[in-house]
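Apart from one protein chain that is not included, each protein chain of the complex appears where it belongs.
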Amino acid sequence: MPGVATSHLRRVSALLALALSLATGLSGLLVVPGTAQGTGQVRHYYIQAEKVDWTLVPTGYYDDKLGREVPAGVTRYPAIVLRGYEDPDFKRPLPRAPWMGILGPIIEARVGDKVVVHFRNGDFAYGRPHSLHVHGLSYRMAHDGGWMPHPAPAQPGTAVPPGGEHTYEWEAGPDSAGTWFYHDHSVDAADNVRRGMLGGVIVRGADERPADREYVLLFSNFLRTVTRLRRDFFTINGVAFMGGLPGLGARVGERVRFRLIGMGDEFHTFHLHGHRWTLNGQIVDNVPVAPASTATFEFVEDAPGLWMLHCHVLDHAETGMMQHYAVTER
Amino acid sequence: MPGVATSHLRRVSALLALALSLATGLSGLLVVPGTAQGTGQVRHYYIQAEKVDWTLVPTGYYDDKLGREVPAGVTRYPAIVLRGYEDPDFKRPLPRAPWMGILGPIIEARVGDKVVVHFRNGDFAYGRPHSLHVHGLSYRMAHDGGWMPHPAPAQPGTAVPPGGEHTYEWEAGPDSAGTWFYHDHSVDAADNVRRGMLGGVIVRGADERPADREYVLLFSNFLRTVTRLRRDFFTINGVAFMGGLPGLGARVGERVRFRLIGMGDEFHTFHLHGHRWTLNGQIVDNVPVAPASTATFEFVEDAPGLWMLHCHVLDHAETGMMQHYAVTER
Partner (left out) sequence: MPGVATSHLRRVSALLALALSLATGLSGLLVVPGTAQGTGQVRHYYIQAEKVDWTLVPTGYYDDKLGREVPAGVTRYPAIVLRGYEDPDFKRPLPRAPWMGILGPIIEARVGDKVVVHFRNGDFAYGRPHSLHVHGLSYRMAHDGGWMPHPAPAQPGTAVPPGGEHTYEWEAGPDSAGTWFYHDHSVDAADNVRRGMLGGVIVRGADERPADREYVLLFSNFLRTVTRLRRDFFTINGVAFMGGLPGLGARVGERVRFRLIGMGDEFHTFHLHGHRWTLNGQIVDNVPVAPASTATFEFVEDAPGLWMLHCHVLDHAETGMMQHYAVTER
């Protein structure tokens, strides 16, 4: 039973993180600009591609193959992520909930809104061109962001050079309600996405109210060919192994909404202990998550405890695609 | 065309198995304790983890890679399975239908019932701790069965030592109707499940009547790293290659219900020749089965013949995820 020695410390730390996030209102309470008023708005987002040294396993983990503990630092790699700012000069970062992990800022809109994303390529680490491509919203082809080797020349906004900027305009029409996401679609798009360039999108229906807690969870793999680490990792929001992604949870009586996003090279499932919910007319406690597909569901919290939330593909679960979900009494 | 020499013998054997199972009423007619009366019952199950020498390919098979027949015995490994008993002393085994294969006893309940499982860890072969975790039913955290490396100390019932016992209490609420399953979730849960520790759960709605035949089929893989055999196997109820899982079938005119369970490291599909049915409003003859997801559907049998039932992922089908389904005239 590896890890027992440090487990008490971790428990305290996880519970503290939960308490903290509950206190600050960051856990599951989305704080995004321009979402307070009615419909038909233009919502501006300032999003930058930038390098961070990302740690895939912040708790460290016991590696069965190596037969020893691997400290957190050994799982660090130079990621390119998407980060949101309040201002057009990319100076004041948007607040981030701890559970968001590697995810870019959550773009939130209501049906009828227009989303304008001011994108800046701040990737001076790899020095690669980047772009943003969105799912679920409508746009003219000039705002697609998808780089194609041909026909030439490349469309504007499909290969923004380091230091360059581009503005994308996307419409949240009546057929855009739901959970979506945006990601790099430039040259070598697959590897850019694998390095971390993805964020969530929420488009609310006309009468849709936010739940008390809303979590956007990305199920994706990180290939060693991209990270240059010793092995692949299966992650939730870019984090592997239990305890590494704090802040997931609720109080009894709250309405909790999950918004799942699949990405990468594998199919996953989402299983939450102690809970069931309805999805597409079926009662389930496990939801398949295909790359680039999403699932949205909710329930009223009624099960106090410290639960496991994990992918149920066995080798994904045992190599770290597993986190805590903490429910406190009312 | 390997296997032709022995095929006649196999045919006779398969048909005999069908006839036998039809005669004994074990095929698709679930015999479980305490299910006859009304709702709101407490249903007790006595389930033991125990070692059996399990044969993955009871018919033997022709191995394309090796270029020769592989006899049944070469596919035998020391499995840990879940077996049901009628009594609290684990002396009188519950009857088992041949088609159940490696599956543990099928737990059957009605919405409103409470299920009490008296679990005994009889694994003195590997000498590992074990537990039971259920899907679809509700329970307090103390009955979850999911072992977590932290926080310490481990919850009760998450690591029952060899020779130890634990009682789990699960509730079949109104949001529990459907097909579910239970499995080991202790230390090294993934490998324990891969060794065979899984059984099905049926929760019937208030007005739901059993079909004339009900089959619970588990689609899962057996890794060589766990079995120590020369290769991986893809199985239905722990059995690979046609003819190895007798007793699947029906008579024309009977109502047949399939309850599929996915598990393991791969996604599968269920295809049945000569039949179509409705699932989630769609007419299909092929159903994807994700790890830890289930699917329930039924049809009235109208197609006499000896049909193929198989996973339609090509390399799963060709390496043995395929069985007979025999339909006799009324």
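Read from first to last, the chains carry the letters A and B; within each, the first residue is number 1.
Rule of thumb we're sticking to: a contact is a pair of C-beta atoms (placed from the backbone, for glycine too) under 8 Å apart; a residue touches a chain by one contact, two chains touch by 3 or more.
Remember, predicted model here, so these are calculated numbers, not experimental data.
Enquirer: Out of A:S176, A:T269 or A:N286, which is the one that touches the chain we can't see?
Expert: Going through A:S176, A:T269 or A:N286 one by one, A:S176 is the residue touching the chain not shown.
Enquirer: Which residue from A:V52, A:A72 or A:V187 sits in contact with the chain not drawn here?
Expert: Residue touching the chain left out of view: A:V187.
Enquirer: For chain B, which residues lie in contact with the unshown chain of the complex?
Expert: Spelled out for chain B, the touching residues are 1-4, 6-8, 10-11, 14-15, 62, 242-243, 267, 269, 271, 273-274, 276, 278, 280-288, 303-308, 312-315, 317-318.
Enquirer: Could you pull out which residues of chain A are in touch with the chain that's been left out?
Expert: Residues touching the hidden chain, for chain A, are 133, 135-136, 138-141, 144, 146, 148-152, 175-178, 180, 187, 189-190, 193-194, 263-267, 280, 288, 290-293.
Methods note: only the chains that are shown with their structure count from here on.
Enquirer: How many Å are there between the centre of chain A and the centre of chain B, using C-alpha atoms for each centre?
Expert: So the centre of chain A lies 35 Å away from the centre of chain B.
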